[in-house]
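Excluded from the complex is one protein chain; the other protein chains are retained at their positions.
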Amino acid sequence: MSETPHRSYRLRELAAELGLNHRGDDSVQVSGVGTLSGAGPSDASFLANPAYREALEHTRAAVVVMTAEAAESYAGNALISANPYADWARLIECLNPPPPPPSGIHASAVVADSAEIAASAWIGPQTFIGDGARLGERVRIGPGCVIDEDVVIGDDSLVHARVCIGGRARLGQRVIVHPGVVIGADGFGLAMDRGRWRKVAQVGSVRIGDDCEIGANTTIDRGAIDDTVLEDDVRIDNQVQIAHNVRIGAHSAIAGCVGIAGSTRIGRYCMIAGASGIAGHLEICDSVIITAMSTVLDSIDQPGEYGSGIPARPHGRWKRLLVRLGQLDDWARRLKRIEQSNKNNGSSRS
Amino acid sequence: MSETPHRSYRLRELAAELGLNHRGDDSVQVSGVGTLSGAGPSDASFLANPAYREALEHTRAAVVVMTAEAAESYAGNALISANPYADWARLIECLNPPPPPPSGIHASAVVADSAEIAASAWIGPQTFIGDGARLGERVRIGPGCVIDEDVVIGDDSLVHARVCIGGRARLGQRVIVHPGVVIGADGFGLAMDRGRWRKVAQVGSVRIGDDCEIGANTTIDRGAIDDTVLEDDVRIDNQVQIAHNVRIGAHSAIAGCVGIAGSTRIGRYCMIAGASGIAGHLEICDSVIITAMSTVLDSIDQPGEYGSGIPARPHGRWKRLLVRLGQLDDWARRLKRIEQSNKNNGSSRS
Partner (left out) sequence: MSETPHRSYRLRELAAELGLNHRGDDSVQVSGVGTLSGAGPSDASFLANPAYREALEHTRAAVVVMTAEAAESYAGNALISANPYADWARLIECLNPPPPPPSGIHASAVVADSAEIAASAWIGPQTFIGDGARLGERVRIGPGCVIDEDVVIGDDSLVHARVCIGGRARLGQRVIVHPGVVIGADGFGLAMDRGRWRKVAQVGSVRIGDDCEIGANTTIDRGAIDDTVLEDDVRIDNQVQIAHNVRIGAHSAIAGCVGIAGSTRIGRYCMIAGASGIAGHLEICDSVIITAMSTVLDSIDQPGEYGSGIPARPHGRWKRLLVRLGQLDDWARRLKRIEQSNKNNGSSRS
């Protein structure tokens, strides 16, 4: 199912490479990866989500990464893991090692004289690097990017195609930036002045820690005065909007289409599910989970799961529910009247 | 109102060209298009939405495309159509035929030696085409695009400016991709591993069928292992996010700002209205309509209309409704108490 792999292993070699125990025919050849239902006889697969247990019964995979517990009821070849999804990630890297990183500056790139580019870095075609930019060792900047003046990118970071980084942003090491991302554009700062908007110049910057990943077409604005900050190992999906002066704690993950308004601080190890919106000037503590399409309007100071997404229903039922919502004020009065009347009758009866 | 047309027709010629019946002065000259209220005396217009019937009375249009039924109460020139909006689309194409497609490779484009480009294709300025890419007959790639390695684009497809296509995506014939689109970026695959996120390499691809259209700044991620798939004639508006391993059935249409989470399958002939969010790992059957700003959290196995969008109200009324929502738990208890008390009183009275 997968693209041609670069390497092939016998199961015992793969187990040794990954430091995992294995079970079954340890000489079977593994050279690709597949889902449980799609894997062929030389593909590895994995079971991390119990919902896919049924697919395990019919898989043709050469070997399946799974927990010891799951392996008890599985007769095929297995790699035993305490964390199958993480070991699966490592297995894919074994079978699909990244190609040796390119280096050098493509002839069609435009690089300002005052930019400092490590000799081991790679600048792709049609890319522009501005004055004073500094790119570390083995940094790769894909085709069609704009890395504006004074931007700093740490060692081993990978900026995919058509990314724009400005606002004097500083990125850490091993950061991955996907296509279409805009980092360091002006925040939305406006003052109403005698009937017209006056732009408030945005002079802060953006700081992105080590090991962050930023999804396609996501935007991260520069700070108004202080910086917008992503701490280490923050993971952001596609089309997320992060406004000026937001701060996101280490190891937090933000799913697609989330918007975070200005100056909000999000703690460490938070998970924000897709399409949620978080208002400005809030404090969200560590280890908070926001469920999908929720609206966060208040600060949160207790770890745990929060939400306000309403699951869709058939149109007729939903329309009726909307009518009921409009009646709640009336119901409040009716409830009170009944209770009052019952109390009066009750006392009159007693 | 419209830009200078390329052709001019008498009404009888236009009717013949479109295969439609006409009524009124068949020698009137038609050379442009306009809305009912904006059309001038040489413009065609159309009536598809009954809401615009009043505008019909005051139109100066040379001819109006409409149903036979609507034409009964209209004294002016008419083109009679069973499907006025579709015939309107054909009429615009008659009057504004696309210019002859350009071909050739702009001198500023960068094309890898191993890319296979049909002689009839056109590559615009500042565009990059990677190793092993294959572009079919009459494919047009606009300025500032990145078509990464091994991407395949079928005959007569049109990729507008500043698009990025990677992840070994394969596009069918007559596909239209609007500016800023990113196809084939990595899906959001992460495994928590001893307190840090580990990236799960995304090795699947993207397959897009014939006659699909992808709106500006939309993102379609490559699959984790298997492919992300759009079947034929899928139409996607702007700023839609389609996560890894989503599958969208033929002839479905997705409006702006929709997000679809990973591995969800959407049927054929579905319509998802704007800004809705669809959770991951769901199955939506054929012919489902989701209304605007709805949250789909469960699979749907019956065709029909579904929703959960709440219409905005004046702030005071909405705040009061939110208070009422917070009281519902209390109300449940009060309702039960009243019923219990009434039952006891009833039985005591009986």
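The letters A and B name the chains in turn, as written, and every chain counts its residues from 1.
Criterion: a residue touches a chain if its C-beta (ideal position, glycine included) is under 8 Å from a C-beta of that chain, and two chains touch if they have at least 3 such contacts.
This structure is a prediction, so every number in the text was calculated from the model and none was measured.
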From B:G19, B:P100, B:G195 or B:P314, residue that would touch the chain that is not displayed: B:P314
Residue touching the undisplayed chain, where the options are B:Q126, B:Q173 or B:N245: B:Q126
Residue among B:H22, B:R138, B:H160 or B:H244 that touches the chain left out of view: B:H160
Hidden partner chain, touching residue among A:G19, A:P100 or A:G195: A:G195
Touching residues on chain B - with respect to the absent chain: 1-3, 33-35, 38, 51, 83, 85-86, 88-90, 92-93, 96, 106, 108, 124-126, 142-144, 160-162, 176, 178-180, 211, 213, 215-217, 233, 235, 237-239, 251, 253, 255-257, 274-275, 292-293, 309-315, 318, 322, 325, 328-329, 331-332, 335, 338-339, 342, 345-346, 349
Missing-partner contacts on chain A, residue numbers: 108, 110, 126-128, 130, 144-146, 148, 162, 164, 166, 168, 180, 182, 185-186, 188-193, 195-201, 203-205, 217, 219, 221, 225-226, 239, 241, 243, 257, 259, 261, 276-277, 279, 281, 289-291, 294-298, 302, 304-308, 310-311, 320-321, 324-325, 327, 331, 334-335, 338, 341-342, 345
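The rule is short, and it goes like this: only the chains that are shown with their structure count from here on.
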Centre-of-Cα separation between chain B and chain A, whole angstrom: 25
